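Left out: one protein chain. Kept in place: all the others.
Right after this comes chain A.
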Amino acid sequence: MKYFGLIWAGLWRKKARTIFTMLSIVVAFLLFGLLQGINQGFNQAVQNLNLDRLYVSAKSDMTDGLPIAYLERIKAVPGVRAVSYWSYFGGYYQNSNNALPAFATDAEQLFKVYREIKVNPEYIEAMQRTRTGALVSDQLAKQYGWKVGDRIPVGTSIWTNKEGSNTWYFDIVGTFDLSAFGAGFPSFYLNHAYFKEAAAFGDGVVHYYLVGLDKPTLATQVSKQIDTMFENSSYETRTQTESALFQMQMKQIGDINFIANAIVGAVLFTLLFLTANTMMQSVRERTSELAVLKTLGFSDTKVLALVLVEALLLCVFAAAMGLFLASLVFPALKPIFGDFKMPLVVVGFGAGMALVLALVSGLPPAWRARQLNIVDALAGR
């Protein structure tokens, strides 16, 4: 601790250079924290997905849909606890920029499949009583200022109703808490029965059957049974677990893990050279000062440690700043990932990376300082 003043003063010998180096480390670790955090967020989201839920869609393509008649047959499969379904409605509010993740469903059964969604049972009853009813997430209601009792117009470019209009009217009958899920999760539900009756075409086609299981261990067995049941029919099915479906959707965006690692790797590799160069330059400029320290009785090891600790201070402090800033950004990503904080594993990995960066960039100049010959250095040789 008594050497701290000496190390600190050495670190700020060239203020501008130290600040710029520090800023580059801060930015690099901010990027590292965000990308690795998002990457971990996806992984965490996959892990958090329920293994006791299955999604059944048309084998050929999800958009082809499945007949509503499959409902009772799926329900009858042993191990199935509850079944609901989604028909993609799409839609927008006021203008096409305000897209709504709207789905036609059987709300009562839906909340039995998704038991982690918090909803007032009175709202479910209201939904069953009101053919044109709609249940919306708290967040969506807040976003558009909707209240229970409001009648809202929803435009759609897909579904024309039997009146020949592309604008449908729904009555908000309740809200639900969707904080356990991310932004992509459907947050506007309308009655499937009404949708089937009022749509000019489609006959209430179902895009996904949502199957709740008695226990997660039944997932493989039930999936197989459902797909076998509809094999060789006009509408063959593909049954997937929630995590398999999520991962498949993610792959359509790209290999996030690879992209995140590639960017972070490139940034840290560049940073390594930058920091090593700064430290090397700093030590080279201080050759005579380090020789003086050795003259006064600082051992080779102490001089090595002084330089190394200086590199550690620079890297660890700046990295901590970068990770801290990244953690501040995370709440802003809540709409995408749901309730999500920077994973501790990212902080730990970041601290490890900062240590490695400090050691790799600090060791060559520290070793050079250790090997310094006093007589030659004082003579300027």
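The definition used in the following text is that contacts are C-beta pairs under 8 Å (C-beta built on N, C-alpha and C of every residue); 3 or more make two chains touch, one makes a residue touch a chain; residues count from 1.
In this section, contacts and distances are computed from a predicted model.
Student: The hidden chain: which UniProt name fits, "Lipid-transfer protein", "Xanthine dehydrogenase family protein subunit M", "Assimilatory nitrate reductase catalytic subunit" or "Putative ABC transport system ATP-binding protein"?
Tutor: Looking only at the record, the undisplayed chain corresponds to "Putative ABC transport system ATP-binding protein".
Student: Which listed residue, A:100, A:293 or A:326, touches the chain dropped from view?
Tutor: Checking the options A:100, A:293 or A:326, the one contacting the hidden chain is A:293.
Student: For chain A, which residues touch the unseen chain?
Tutor: Per the touch rule, chain A residues meeting the hidden chain are 2-3, 5-6, 9-10, 12-13, 288-289, 292-300, 374-375, 378.
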